[in-house]
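For this depiction, one protein chain was excluded, whereas all remaining protein chains were kept in their positions.
Chain IDs A, B and C follow the sequence of writing; residue 1 opens each chain.
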Amino acid sequence: MQPSAEVLYRQMYKSRRFEEAVTELWNDGHISAEMHLSKGEEAIVAGVVDHVTDGDALALEHRGTAPLVMRGVDLALLIKEFMGLEDGLCRGMGGHMHLFSPEHLAASSGIVGASGPAACGFAFAAQHLRPGKVAVAFFGEGAMNQGMLMESMNLASAWSLPVIFVCKDNGMAITTPSNEVTGGDLLKRARGLGAHAISLDGTDVNEVWRAAREAFVRAREGGGPTFLHATCVHPDGHLLGDPLLRIVRKPVRELKSRVAPLMKAATTGGSSLSEKAASLGSIVDMLGRASKADRQGASDPVEQQRPQLSISDAQRADLEREVDAEVQDAVAAALRSKEARG
Amino acid sequence: MQPSAEVLYRQMYKSRRFEEAVTELWNDGHISAEMHLSKGEEAIVAGVVDHVTDGDALALEHRGTAPLVMRGVDLALLIKEFMGLEDGLCRGMGGHMHLFSPEHLAASSGIVGASGPAACGFAFAAQHLRPGKVAVAFFGEGAMNQGMLMESMNLASAWSLPVIFVCKDNGMAITTPSNEVTGGDLLKRARGLGAHAISLDGTDVNEVWRAAREAFVRAREGGGPTFLHATCVHPDGHLLGDPLLRIVRKPVRELKSRVAPLMKAATTGGSSLSEKAASLGSIVDMLGRASKADRQGASDPVEQQRPQLSISDAQRADLEREVDAEVQDAVAAALRSKEARG
Amino acid sequence: MKTMSFAGAIEDALMKAMSEDPRIVVFGEDVHSIRMNLFAKFGEMRVRSTPISESAFLGAAVTASMAGLRPVVELLMIDFVAVGVDALVNHAAKLEGFSGGRWKAPMVVRASCGGGYGDGGQHEQSLWGWLAQIPGLKVVVPSNPADAGGLMLSAIQDEGPVIYLEHKLLADYWIDGLADGGRTNLDYDIPEAGARGEVPRTWEPIPIGEAKVLRDGNDLTMVSVGVSVHRCLEAATQLAEHGVQAGVIDLRSIAPLDTDAVCRAVERTGRLLVVDEDYKHFSLSGELAAVVMEAGITAQFARVCVEDTIPFDRRREAEALPNVARILEAASGLRA
Partner (left out) sequence: MKTMSFAGAIEDALMKAMSEDPRIVVFGEDVHSIRMNLFAKFGEMRVRSTPISESAFLGAAVTASMAGLRPVVELLMIDFVAVGVDALVNHAAKLEGFSGGRWKAPMVVRASCGGGYGDGGQHEQSLWGWLAQIPGLKVVVPSNPADAGGLMLSAIQDEGPVIYLEHKLLADYWIDGLADGGRTNLDYDIPEAGARGEVPRTWEPIPIGEAKVLRDGNDLTMVSVGVSVHRCLEAATQLAEHGVQAGVIDLRSIAPLDTDAVCRAVERTGRLLVVDEDYKHFSLSGELAAVVMEAGITAQFARVCVEDTIPFDRRREAEALPNVARILEAASGLRA
C-alpha cells in the first residue's frame, strides 16, 4: 500500500499554516505563556496520524497541536482554547499543553513522559472494549529518560498492548543536548523493554508512513507495541520566544544584560581555567545549535514533500488556498469570540 | 587474581547462620512484621561485597541484611535493630528494611527500585570527594521495571558514575513470576541504558567474584557503570511466613479457610470456563513455584562453595564454630538488651 | 443477621460489582495472589498482574477509565503512591478541570494504609490528607465492614478518581501476610467491631462525603476516621465513666469532608478533638479546625495525630499512633 501524497501534504501544510497563524496570535499577545510548536515534526505526525481511525487513541505531550489538527479537531476550537476562551476545546481551562478531545480519545499532558502510561491505558481499554483499535504515544527523545515512559514500554510489551510509541528526536530537550544526558542507544533500549523498534528519517513523511503502517497492523493484530524513532529539527526552538533563539536572532539586544555577569562569573574565582574554558565552549555550542536549527532549510518536511505531489502546480495552489482559508476562518472566528467576550 | 575461597565461604556461612538465627527470633515473636532474607543470594552478595573497601558505598533494598553482615556491621547492632531496641543500629527506629550505617556509607530502602538512584548519589559524591571509590546497588529483577531504577542506570552512564548495579534474579517478585510482567531482556535493557552488562550464575560465588572484580576496576578507573545480572533462588519465599510457602508446607492447615471461597468463585458466574481453568492453572503454578523454591537443594550457594575450600574438614569446622559463636553472642547480647529494657 | 470480616466485605461488594459491570477491571502488583478469588472468578483479562511500575500502571488507569473502563488499581501500600503520584496529582485530579468538565476519570485506587504492627515508617503511613489536598481527588477510609462494602460500591460508581484506603489492622489478610506470617505469638490492638461486623443483606452504595455519628455526647466532639474511630469510641466509654459525655463522628471520607456534621456537633459541645492517624500538620486535623472557625463556631480544640516518622519499634510506634491514653490526655486538656 502507498500513502496518498496529497493527503499527507495537505495535513503537513495545514499544520504548518495553522502554527504560523498561532505564532502570529502569540506574538500579538492573544495567547499567554508557553507555546511549543510541532513545526519541523510534521512528517512524523502526518505519517503516523494518517493511520488513525475512529476508536484509536492519541496520547500527547507539550507538542499536541499538530496531532490534533491532523486528527481533524476543529481549528477554531483549538485557537479559542489557546486564547483561553469559554468556547474553546476545553472551555479555556486547559490551554495548549492540556488539550482534550473525548470524541477523538485524545489526551495531552505537559508532564514529560506521561504520554507513555496514557497510551497504555487507552490501549488496555481498547483490548477490552474496542478490539483492533490502537493507541499512539507521541514524545521527544528527552522523554526517553523519564522512568514512567520506560515503564510504560515494558508494560505495553508485557501485556501485548496495541501501542505505537513515537519518539520525535530533535536531539535537544529545551537547551540540553540529549546525547550528553542519554546513555546507550534508544533503539536497543526499546528492544530491551520488549518493543519492536525501528529508526526513521522523520523529515520523510513517506518513510514514516510505511513504518507506521507496519506498526499499526502489528498492533491491531495483537502483536504488541512498536517504537518508532524518528529524527527531526525544531526550527523555532523549544518554545515560542525561545531565549536561545532570541539571542541568535537579535544578539545585540538580547545579550546586553547577559554578557557582563557571564564574563564576571567566567573570569573570577570558581573552577580552574580549563574548566571555565570548557563551560564557555559549551555555552557557545548551545547557541550554535540553536542557530543551526534556526536555519533548518533542507530538512523542512513540508518542503520535502512538495516534489512528491502528483498534482499540478495549479491544483496545489488550490489546495493551499483552501487550507489557508480554513486557517484564516478559524483565526477570525476566535478573534470574534474574544471580542464578543469583551 | 583469585578470590580467597575461605573468605568467601566464611562470609556466606556467616550470613546464612545469622539469618537462621534471625528466623528463630522472628518465629519466637521477637521481631515484628516483614522480614526478607537474603538466603539463597549469599553468593551474589559475597562475590560483590568482597571488593568493597572503606569509602565505597552500598545502596540496599529490602534484603539488606546479608550485605551489611558481610560488610562487617556489628551483628548485635543488627539484631537489636530488628528487635526495635534503642541500642540497635538505628536505635530501633528503622527496622530491617531501613538499615543505615553512615560509617559504611550504607543506606537501605523498602521502596523497590530506590537503591538505583541512591547508588548514583553515592557515586556522584565519590567523583567529587573520594575519587576511585564506587557505589553498589543491590536489587531484584522485579525492580528492573521500576522507572527510577532504569533512570538511574541512564544517569550513571551519562555521568560515567562508578556504580555497580547488581540484579539478583530469583524470577519472582513476591508471588508474580517476573517473566510474565517483563518485556524484552534485562541485559539488553541495561545496555540500551548505557551500562556494561553481564549475565552470571548467582549461585557460584567465584563466578560472581570475577565479574564483580572487572566491574569494580572499571568503575574505579572512571569507566562507568556495570550491570551484573545474577540468578538465584529464595528458598524461604518472599518473606518469613510467606503465605504461599505456608500452604506448601502445611497445606491442610493453611488451605482450610481458603478453599471454599476460591472454589465458589471459580465455579459461579464471572469469566468463561476456559478463562477460569487458566486462572486456576496459574494459581496451582504459583504454589508449584513456591514448593520448588522450597526444595532449593543443589543450588544452595553455601553448599556449592564447600567443595572449593582448600582447608581441612577440621579447619572448616573451626571456622564454622567461630562464626556460630559470633552469631550466638550477638543473639545473646540482643536478648539481654531486650530483657534489660523490660 | 449477616456478619462479615472487613476484607470479606470489600471482596464481596467488589465481586458483586464486577459481576454486574464488565467494565470493572482490577490490576496491580500480585493481584493473582492477593485477589485470588477474583482472579479465579473473572480471569486474567479482568484481574491483571502488573510489573512493579506504579507510575505506568497508575497513569494507565487514568486513561483506561477515560476510555470506558472502571479500573480498580491496587497499590499494596499507600506509601508506594509516592512513586507514581504524578498520575493522580497532575492527571486524574485535573482532568475534569482541564477538559472544562467534558471528561472524567472514574477510577479507584485501592491500597492498604496505617500502622500498628511494627513495619516501620515507610510502610505504615496514612497519607489521606496528602491526597485529599489535591482538588479533584476523593478519599474514603472505612472503619468497619458495612461501610467498607458500601463505600467500595460508591467508589466504583463515582465518575471521578477515588482513593480507597483499607487499614491494615482491619483487613485481616494484611496482618496475616505482612505481620504474623503464620505466627500466633504477637499482639495487635485490632478493633473487633472494625475487623468483623454486621453487613446489609444486599450491598447498597454509601454516599461518599457523609460522616456518621457513632456516639452522641454534649461535652465534647471527637472526630476521626479509620482505626482511630475505634480508639475514640473506647476513650468515650472511659470518659463516660468519669461523667464526660463525648460524641464520636466517623468521617468515613476525607474528601469530600462532611463539614456540616462536624459543625453541627461542635456547635453543641464547644469542644473539638480530632484524632487522626495521619500526620499532624497541614492535614486533616488542621482542615477541621479551619472548618469550625470558618463557620464562626467558638470551640476548644485539640488533636491527637502522628507527629513524626513512625518508629519501627512497636513500643514507640504504639505511642506515636493515636491511642486511648493520648486521647484521654488531650480530652482532659480541653477546659471545662
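What we mean here is this: contacts are C-beta pairs under 8 Å (C-beta built on N, C-alpha and C of every residue); 3 or more make two chains touch, one makes a residue touch a chain.
The shown structure was predicted, so the numbers you read here are calculated from the model rather than taken from an experiment.
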* Can you list the shown chains that the absent chain is in touch with? -> A, B, C
* Sort through A:M93, A:A106 or A:V248 and give me the one touching the missing partner chain. => A:M93
* Just name the one of B:E19, B:E151, B:D169 or B:D294 that touches the chain not displayed here. => B:E151
* Asked: Among C:E198, C:D260 or C:D308, which one is in touch with the chain left out?
  -> C:D308
* Asked: Where does chain C touch the missing chain, residue by residue?
  -> 55, 79, 82-83, 85-86, 89-90, 93-94, 96-98, 120-122, 129-130, 132-136, 254-255, 257, 272, 279, 281-290, 292-294, 296, 298-303, 307-309, 311, 335
* Structure fact -> Even though one chain is not shown, chain A touches it at residues 26-29, 32-35, 81, 84-86, 90, 92-95, 97-98, 109-113, 142-143, 145-148, 173-176, 180-182, 239-244, 246, 254, 258, 261-262, 264-266, 268-272, 275-276, 278-280, 282-283, 286
* Given the full complex, what residues of chain B touch the hidden partner chain? -> 57, 59, 88-94, 98, 100, 102, 105, 107, 109, 111, 114, 116-122, 124-129, 135, 147-148, 151-152, 154-155, 158-159
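Simple rule for what comes next: only the chains that are shown with their structure count from here on.
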* Asked: What is the distance in Å between the mean C-alpha positions of chain A and chain C?
  -> 41
* To do: With chain centres taken as the means of their Cα atoms, state the distance from chain B to chain C in Å.
  => 33
* Where in chain C do residues touch two or more other chains at once? -> 45, 50-51, 53, 55-56
* Structure fact -> Multi-partner residues in chain A (2 or more other chains touched) are 147-148, 151, 154-155, 158
